[in-house]
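With one protein chain withheld, the remaining protein chains of the complex are depicted in position.
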Amino acid sequence: MIVLFGVFLLTLLVITAIAIIRTPDLFVAVMLTGIFSLLMASIFFILDAADVALTEAAVGAGISTVLFLSALALTEQKERSIRPGRWLAVPVVVAGALIVYATFDKPRLGDPDAPVHQHVAPWYLEKTPELIDIPNVVTAILGSFRGYDTLGEVFVVLTAAIGVMLLLGTRHRKAASPVQPASSSDGLRHHLIPRVLGRLLIPFIVLFGLYVQFHGEYGPGGGFQAGALVAAAVILYALLEGEGPALTVVPLSAITAMMAGGAVLYVLVGLAGIVLGGNFLDYSVLQIDPVAGQHLGILLIELGVGVTVCGCMLSIFHAFAARDNR
Amino acid sequence: MAWVIDLLSWVLLSVGGIFILIGGVGVVRLPEFYTRMHAASLTDSMGTILILIGIMLQAGASLATIKLIAILVFMLLTGPTATYALANAALMSGMKPNKLALAEDSASAGKED
Amino acid sequence: MEWLGLYNYWVFAVVLMMGFYTVIAKGNLIKKLLGLSIFQSAVFLLYITMDKVDGGTAPIIQEGVSDQIFSNPLPQVLILTAIVVGISTTALGLAIVVRIKETYDSIEEHEIQAKDNHR
Partner (left out) sequence: MIASHWPALQVALPLLVAPMVMLLRGATLPWLAALVTSFMAFAIAISMASTVLEGEVIVYAVGSWPAPVGIELRIDELSALLLLIVTGASSTTLLAARNSLTAELEPERHMLFYAAWLLALSGMLGILVAGDAFNIFVFMEIASLASYVLISAGSDRRALPSVFKYLIMGTIGATFYLIGVGLIYMMTGTLNLADMESRLAEVEELKPIMVAAGFITVGLALKAALFPLHAWLPNCYTYAPHIATAFLAACSTKIALYVLLRFDFVVFQGNLIGHDVQFSGFLMPLALIAILVASGVALFETNLKRLLAYSSIAQLGYIWLGASFVSKAGLTASVVHMFNHALAKGTLFIAVACLGLRFASLTLQDLKGAARFMPWTMAAFVLAGMSLVGVPGTAGFISKWYLISAALEQGYQGVVVIAVILISSLMAVAYLWRVVEAAYFGEALTSSSSTTAEKMSEAPPLMLAVVWVAALANVYFGLDSTVPLALSEQAATALMEHLR
């Protein structure tokens, strides 16, 4: 039954992808990409990857769609040149054929004897209760066993935000905004119903964000998803009330401080490991009881991740939104 | 007693599914933007409500049910609002619900997708 | 049912090819970025497909339940990171596209090239 469901979703995924590629209307394509991500998230969920499904839904269907839409607002909505470079399909087909060729030796889906499930994976599942003692093994690996990768991930987000700030320069905005106070900077003030309802929802979104942040050790979730959720709440506020009020609630200086602060917190937790006599990112030495130390370490770094991601998302959003006013 | 609840939940699930199907057909077949949106909002409200209640009956009195109730409340709040916002945006951008468009055959309206 | 076990991999290959084709063949810069995100999503599918174990559940250990089978948590961790990397790349790419639109007044590759050659 579940297999049938999977096959159905996968086929739908392919159809959506075809539609995205074929439509010349970029707005439609972006909307379809949101659907594509949602389908992808459902497939991930069927394949037991709850954390990944949550992230894909938040990122692919949420943040990425918002980003694409704000870029579309600043550029064009139609794809003009339709130049199918047919010979370019050659490397594509080669790559695809190679992969299909490789599948014939691949382990079957769900095969418990596959090499992937033999070497380090059982170790994680076995040792996590003893060494780190949190139920969500994904969070344990993300935060501690492979915490160094997560450190890198935070800095990737930070780099992107720095790049967007450098390219779209959030700092010149104030000079430009009074010229056209009309359309988007106003938000949805004249729409009563969405505004009332949106204001009602925002506290719940923030609450849910905090839940995901601090419940990540027990269920799906963690710093990244939480940061994205809280950022989504502020972005919703900016959409409803306009850029200005949103920036008085969370000013640009606070956003920049969040971006830097979370990342610095993460590295400092890592360095604290060295100072207290362990290795870099060794949380066991943070407290006398190694397991308690791991708990503290994961809590702190997840907080760092959440704060940085929230700050980066907001700064990227404001950078795009500020361009709108020019 | 258990089978009554089970039966009820399956009835709700099936009816919800049928509503979603009808909504889907409506989006494809109805001639013009506002009527289509009406069909789409049907899946949002009736379909999801019935299915969620059906799942709640399956889950019984547990934490999952409370979460489902929360989901239901949020769906009830956001669904109609989204439909309203969409209709409002269409109206603001100059799309008038007129009888001419309704009279046109659905083939020409189908191209707008 | 042997082929059904490989269906995920084939969908991965097909979606990958479609994304790749969009990236290299389309001239519209935003379309290219959309293709890029499809291309990356396909790779996520590859990783998540391999984490599944028959009869497994999400790797969240529940108290009191002992004989559960868990799916492999490691690919999930990797893909969590990869998703974040993907969205970061997209954000940066979109910022560049916005600037290109402002300076060239076009987001079509051949028009941009023509404007530079013209100068």
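We call the chains A, B and C, going by the order they appear; numbering starts again at 1 in every chain.
The rule is short, and it goes like this: a residue touches a chain if its C-beta (ideal position, glycine included) is under 8 Å from a C-beta of that chain, and two chains touch if they have at least 3 such contacts.
Being a predicted model, the structure only gives us computed values, none of them experimental.
J.: Counting the whole assembly, list the visible chains that the omitted chain makes contact with.
T.: Checking the complete complex, the chain left out touches A, C.
J.: Using the touch definition up top, pick the residue from A:98, A:193 or A:249 that touches the left-out chain.
T.: Touching the chain that is not displayed is residue A:98.
J.: For the chain left out of this view, which of A:93, A:120, A:200 or A:249 touches it?
T.: A:120
J.: When the complex is taken as a whole, what residues of subunit C touch the one chain not shown?
T.: Per the touch rule, subunit C residues meeting the hidden chain are 16, 20, 23, 29, 32, 36, 39-40, 43, 46-47, 50, 74-75, 78, 81-82, 85, 88-89, 92-93, 96-97, 99-100, 103-104, 109, 112-113, 116.
J.: On subunit A, what residues meet the omitted chain?
T.: 95, 98-99, 101-102, 104-107, 114-121, 123-124, 144-149, 151-153, 155-156, 158-160, 162-163, 165-167, 169, 171, 256-257, 259-261, 263-264, 267-268, 270-271, 273-274, 278-284
Going forward, only the chains that are shown with their structure count from here on.
J.: List the centre-to-centre spacing of subunit A and subunit C in whole Å, with centres computed as mean CA coordinates.
T.: Chain centroid spacing, subunit A to subunit C, equals 13 Å.
J.: Between subunit A and subunit B, what is the gap in Å from one C-alpha centre to the other?
T.: 28
J.: For subunit C, what residues touch not just one other chain but two or more?
T.: As it turns out, subunit C has no residue touching two or more other chains.
J.: Specify, in ascending order, the residues of subunit B that touch 2 or more different other chains.
T.: Correct list: empty.
J.: Could you list, by residue number, the parts of subunit B that touch subunit A in their complex?
T.: Touch residues, subunit B against subunit A: 74, 77-78, 81, 84-85, 88.
J.: Across the complex, what residues on subunit C touch subunit A?
T.: Interface residues on the subunit C side: 2, 4-22, 24-28, 30-31, 33-35, 37-38, 41, 44-45, 48-54, 56-63, 69-81, 83-92, 94-99, 101-102, 107-111.
J.: Would you pull the subunit A residues touching subunit C in the complex into a rising list?
T.: 3, 6-7, 10-11, 13-14, 17-18, 20-21, 26, 29-30, 33, 36-37, 40, 43-44, 47-52, 55-56, 59-60, 63-64, 67-68, 70-72, 74-76, 79-81, 83-86, 88-89, 91-93, 95-96, 99-100, 103, 106-112, 114, 116-117, 120-121, 124-125, 128-129, 135-138, 141-142, 146, 149-150, 152-153, 156-157, 159-161, 163-164, 167-168, 218-220, 224, 309, 316, 319-320, 323
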